[in-house]
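Inspection log for the structure reproduced underneath, given as structure tokens.
Missing here is one protein chain; the remaining ones are kept as they sit in the complex.
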Amino acid sequence: MTHQLNPSEIRIFSGSAHPALAAGIAEFLGVPLDETHVSRFSNDNLYLQLGASVRSRAVYIVQSLAPPVNDHLVELLMMLDIARAAAAKEIHAIIPYYSFARSDKKDAPRISVTARLVADLLKCSGATHVMTVMLHSPQVHGFFSVPTDHLSSRPAFEQFFLQRDLTGTVVVAGDMGNAKSAARFAKTLGLPVAAGNKERISDKEVRFTGLVGAQVSGFRRALIYDDEIATGGTIRSLSEMLLGEGIEEIWVACTHGVFVGQGFEKLVELPEITEIVTTDTVPQREHPRLTVLSVAPVIGEAIYRNASQQSIGDLFVYGE
Amino acid sequence: MTHQLNPSEIRIFSGSAHPALAAGIAEFLGVPLDETHVSRFSNDNLYLQLGASVRSRAVYIVQSLAPPVNDHLVELLMMLDIARAAAAKEIHAIIPYYSFARSDKKDAPRISVTARLVADLLKCSGATHVMTVMLHSPQVHGFFSVPTDHLSSRPAFEQFFLQRDLTGTVVVAGDMGNAKSAARFAKTLGLPVAAGNKERISDKEVRFTGLVGAQVSGFRRALIYDDEIATGGTIRSLSEMLLGEGIEEIWVACTHGVFVGQGFEKLVELPEITEIVTTDTVPQREHPRLTVLSVAPVIGEAIYRNASQQSIGDLFVYGE
Amino acid sequence: MTHQLNPSEIRIFSGSAHPALAAGIAEFLGVPLDETHVSRFSNDNLYLQLGASVRSRAVYIVQSLAPPVNDHLVELLMMLDIARAAAAKEIHAIIPYYSFARSDKKDAPRISVTARLVADLLKCSGATHVMTVMLHSPQVHGFFSVPTDHLSSRPAFEQFFLQRDLTGTVVVAGDMGNAKSAARFAKTLGLPVAAGNKERISDKEVRFTGLVGAQVSGFRRALIYDDEIATGGTIRSLSEMLLGEGIEEIWVACTHGVFVGQGFEKLVELPEITEIVTTDTVPQREHPRLTVLSVAPVIGEAIYRNASQQSIGDLFVYGE
Amino acid sequence: MTHQLNPSEIRIFSGSAHPALAAGIAEFLGVPLDETHVSRFSNDNLYLQLGASVRSRAVYIVQSLAPPVNDHLVELLMMLDIARAAAAKEIHAIIPYYSFARSDKKDAPRISVTARLVADLLKCSGATHVMTVMLHSPQVHGFFSVPTDHLSSRPAFEQFFLQRDLTGTVVVAGDMGNAKSAARFAKTLGLPVAAGNKERISDKEVRFTGLVGAQVSGFRRALIYDDEIATGGTIRSLSEMLLGEGIEEIWVACTHGVFVGQGFEKLVELPEITEIVTTDTVPQREHPRLTVLSVAPVIGEAIYRNASQQSIGDLFVYGE
Amino acid sequence: MTHQLNPSEIRIFSGSAHPALAAGIAEFLGVPLDETHVSRFSNDNLYLQLGASVRSRAVYIVQSLAPPVNDHLVELLMMLDIARAAAAKEIHAIIPYYSFARSDKKDAPRISVTARLVADLLKCSGATHVMTVMLHSPQVHGFFSVPTDHLSSRPAFEQFFLQRDLTGTVVVAGDMGNAKSAARFAKTLGLPVAAGNKERISDKEVRFTGLVGAQVSGFRRALIYDDEIATGGTIRSLSEMLLGEGIEEIWVACTHGVFVGQGFEKLVELPEITEIVTTDTVPQREHPRLTVLSVAPVIGEAIYRNASQQSIGDLFVYGE
Partner (left out) sequence: MTHQLNPSEIRIFSGSAHPALAAGIAEFLGVPLDETHVSRFSNDNLYLQLGASVRSRAVYIVQSLAPPVNDHLVELLMMLDIARAAAAKEIHAIIPYYSFARSDKKDAPRISVTARLVADLLKCSGATHVMTVMLHSPQVHGFFSVPTDHLSSRPAFEQFFLQRDLTGTVVVAGDMGNAKSAARFAKTLGLPVAAGNKERISDKEVRFTGLVGAQVSGFRRALIYDDEIATGGTIRSLSEMLLGEGIEEIWVACTHGVFVGQGFEKLVELPEITEIVTTDTVPQREHPRLTVLSVAPVIGEAIYRNASQQSIGDLFVYGE
């Protein structure tokens, strides 16, 4: 516990997506995690009950939009609705992993910019404020109609890697779209940066045709930096190409380690991937080559400052 | 095909909940069912695309909120959003089974009147009009902020049973809350009505302690009339009690035959239940003792009249 | 006076529908009732002025929607508007009798679900919170878009009748729609329950064709339990039928004793109706056979807890 | 009948304030006036039903906000709500007399700018367009959030008086606030203009201390021009002063002849007031010295042009 | 400094229209004026940054809509948006000169009631409260959808002139539209009042054809009272006519001394105009015949009372 808020003024509830993270945040703040009762009617409809009075209080609802995303989304909307109808004073949606951020533009006709739709649904359901971590693109911030704090995981990663011997290491972005963010990260670590030149073969397959930016030849270790890993296919392909270019060891750093299906296994099958560093914006397994940095302190700190009228600008992502 | 609308003026799409019903409605109207492409991103987010231009057209989106309800709800919201962003002129949400209607009141503190919340989400996502069939309670109609047509399945049931020999039959409502609706149904058939006196033992179990209204002794057949069957537990218990009272044969009539888990089997195990009559507001199996009345004609007729500026009042449920 | 709130933080105003009740609530809270000046322009438009500054304060406006309902409704909307324009921090509409709740469904084509319309008008005029007592149906709660506390009068009635000798008494609901609520009431008193089987002959006339549930023969006293009495016609007819069934004495318990026209006289003409127990959600007369239970304490307590961040769930109506 | 619209495309309904005017408008347009059923529940709540299907049609609802204004306002709001819920395509509120326009500013603390509130309520209830005649001040136009046509009665008055011998006549405004409008009127008639210098003694009494502008001495006839007469007190006082100044005959022209209480009698008591010319924006009596100009043609013409995509700018009031 | 507010609870920012006035208000309140960084992107888009954290605080943004009005308006909207997105608790738009108030009615077809449009834009951008001084017409108050305080400059003028010898002085309104306000002003000073009879020759030229009300002959000094002076043309013409009527000395009192182009010079060219008294709702020059009364105290006092829950009714303009 680092900070202490007045427990009678705030309520923290967790949806069923990631109660451990919610508990970590509550512990950081020195307040209890209030209970949420979740069950289903016989017709599959969710039945939710918040376990503590929220009247005239600041309510924080922690829910990561990890798979199964639709169940977790509807749960979150119902929790917001309950808090509103029960006369909460402020309703904060704490969404460590806003998976819908990937649908941030119209790259085909008659599709949904779902990241905007869901932002609207959150407001419609009662959210008065949103907190989230590392959105897929910084513009998604502008989709929200309520004040939104866009927190950064980069300081946690920097702090972690600065304690390592980084000799012979080059930072590699998985995609040119990520190159700017990776470049900032590399700069702090005093390392050069390269970016994979990805080509999409089919919906499920990508191929790397080379690298742009710094050459990787001459380096022995690559530090791949990405925002989200799901099936692991991109990182696997990129790793294989890097190994072909003479890289001997690979570290992977990634904020949202979603790892669906065999996504995690696909990576650890490569013995040269000696360490995967991710955060707990989604629930994580335990594995000897997996290091999980918790976002509970950065979220907790943001809540603390928000509740005590302090600026939280230095916890933000600015245009990464 | 009964009616013909100008295919260039309207578009009909189906979510993945019940494409067969959507096809039936389109066939009734003499227009093609347009394609909807549904897939998922690797992080479990839905990716939807409507397969035909909707610009300046009346768009009808057919989606039953059958299990898995959250997936079907988010699909529906995204389809509405796509139609709105693609400049449709009118956006009609056709929801044959609005499962959330069961959450229509606050019978415990800090729960959600989800039927109202979802009505708001539909509007927020772009629906300009809603059509639905037999809501759990007639007041739910008032939850919608956009014009809503509340269609009745009763005429279909009446037409069906009036072709049978109803001698020695008594109509039985599964619950006193349904008694009024059952009484109207019975009156049209010229039959007496009784209602089960249900007591809830636990979340999953109910017990019938008797009947109110007309006595069933003296009758040989009971026609149980209900709006929704999910686990089948209530109907099974009621049937057993009726058999104990001397009833020899049971017919079950129910608009929304959701039949989750072993719900259907629980009924057909009783040989005295010789016929179960339901509708296709949700997808149905085939079974020798199951008769499925289609709601495609009533929905199609409502769409037809709506599109051709005719009154559809006689298709409505009025305060049942 | 039971509780004391800081008078500088809240303001209580009364519309012209029921100032005595507002005064009772203010007295319960230990704060003054602020003045409201009501007059009319020569063209019949209302001219209202709130008599105390509301800037940055919590404002409670007490107005029962008793006859003349339209005058009282417009008064209420104007008072809400004044509070909003004068920068009140919170605006609570305290509506002990929400008469529009009777229009809660569409039981004919092209009518208004006025209970929903008025809920929207209240929000549009500035209400940020609503308190009301015993709505006609529990679903009406879902019509409100602002947080709404639905208070119960049942505890007051239970407390009152538990002090009486209830031997030989049966609870009777005036209508099958009320049966559930009456059953809960009867259970607390340890009494059996029956319900009148009402048939509507014309707009103004009803006929009782019998009773459902417990038999009344063998009982000497009936305790009729209803939510609202206006013309008294239903209760009179029911009473006559009960007397015909051998009942010797009748008590009537009813939350909203509106008693329009000769409604009250129609009841007291029957000497067997020895006691009518109602509340002051609307103004009441004095009469030797009329007992008026005040809702000022339950409303006052709800305001007190609301203003002091305490849960008020135990004062609520849950799905009655 | 002057114009003919397609009766299947539009519906005209009248509230109970002024059915004769609505009938006149319908006749002008060559379409039937559809029925509105108005009754009351026993608890005084209005029960309204529109008598013809409005689905996908343009609906015109005619309601003057004449006394009793609150009843007429709530009726109007309910009619709008019915049209919206029944899926009308356009909903036009035709309000010949918008009495609330008098409450157009804050001239005391904590009062309501009711003209703005009611404009918001109309939109909240479903109005998509408003038509009205001669608002108390032209700024009230800006209170409406939906397109609003502000029709002028001046052409009707001008046409009427230009047929008279106006020798020796001076136009007199009842108030300096009306002076601009009266000046425009006088200019068209080729007459000079004066304005009464009114002083308010009490809420119900005014006194005229003189005239500003043109002198009335030398004229034998005054044509008093005002927008609204309610109690008649102002016009009576003004008339008496004019008679004292040597005027021998008085004509009164006034758009909204509300004439509450003895308002009309107070005027005709003075034999020198030989003619009162008003319109039927509110219901009028018959009297030998009263001439009623109908606004049905100007409203009908505006509806006709609106429905047939023609400009109606020349029927407007521009900043009078 | 007159009052002291808790500096940690409020933030005051100034747009670039009138920083000196904002500084005066801040000084009155004893709090610092926070910095606003204003620059432009190379494509002419404004780039603004508020220089202090606003999280959970009451933010006051001071911006006069003086020329260049569009730049100042967009600046203001952006500052409101920043405060909202950065989670301010209250956002007060302090607009000493609301120039758009002149566009308050439709006096031609297809023009904008811009005073209403801008009021809507302010709300859309995040304003929760507006303060302004002396609107062109009192009805404009009703255009705002958020609570609005309409402050008066009249007390400042009265206080100023009551210290002078007013013998032989008559108050003259520049226009009959201003006559009521001028009459109130004259009454406090114990002086008679007259009004110019203005005729508009073209867009840029007016002519005075006489005076209404009190005669000016016999007076030696005229005190012209107006709300806004821009080109000075009206006041110059009026002055010349007054001099022609025998007036020897002219004082001009005017709340909003905008003085565009040669507006100021046009007045001081006349030596008989010995004193021009205006306020600093817009930036002012220095000149020996110009007296500037500051509105900082009345605005500061209003903010102080607002922040400390006191009534500010006595600072208001009531229907002037």
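Just a few scattered comments:
Note that the chains take the letters A, B, C, D and E in the order they are written out, and that residue 1 is the start of every chain.
Operating definition for what follows: contacts are C-beta pairs under 8 Å (C-beta built on N, C-alpha and C of every residue); 3 or more make two chains touch, one makes a residue touch a chain.
Just so you know, these numbers come straight off a predicted model, no measurement behind them.
Shown chains touched by the undisplayed chain in the intact complex: A, B, D, E.
Interface note for the absent chain: among B:Ala85, B:Leu243 or B:Val292, the touching residue is B:Ala85. Interface note for the absent chain: among E:Leu117, E:Leu243 or E:Val292, the touching residue is E:Leu117.
Screening E:Ile12, E:Ala26, E:Ile61 or E:Ile82 against the full complex identifies E:Ile82 as the residue touching the chain left out. If you put the hidden chain back, the residue from A:Phe143, A:Phe161, A:Trp251 or A:Phe264 that touches it is A:Phe143. In the full complex, chain D touches the hidden chain at residues 129, 147-149, 305-306, 309-313.
Counting the whole complex, the residues of chain A in touch with the unshown chain are 104-110, 113, 115-116, 137-143, 150, 176-177, 179-180, 195, 197, 212-213, 311, 313, 316, 318-319. Contact between chain E and the absent chain runs through residues 39, 41-51, 53-54, 66-71, 73-74, 77-78, 81-82, 85-86, 99-100, 102-103, 106, 108-114, 117, 120-121, 124-125, 203-204, 228, 230-231, 233, 258, 260, 263.
In this section, only the chains that are shown with their structure count from here on.
Note on chain placement: the centre of chain B and the centre of chain C lie 34 Å apart, centres being C-alpha means.
Centroid to centroid, with C-alpha atoms defining each point, chain A and chain E lie 50 Å apart.
Within chain D, contacts with two or more other chains are made by residues 53, 85-86, 106, 108-110, 113.
Chain pairs recorded as touching, per the definition above, are A-B, A-C, A-E, B-C, B-D, C-D, C-E, D-E.
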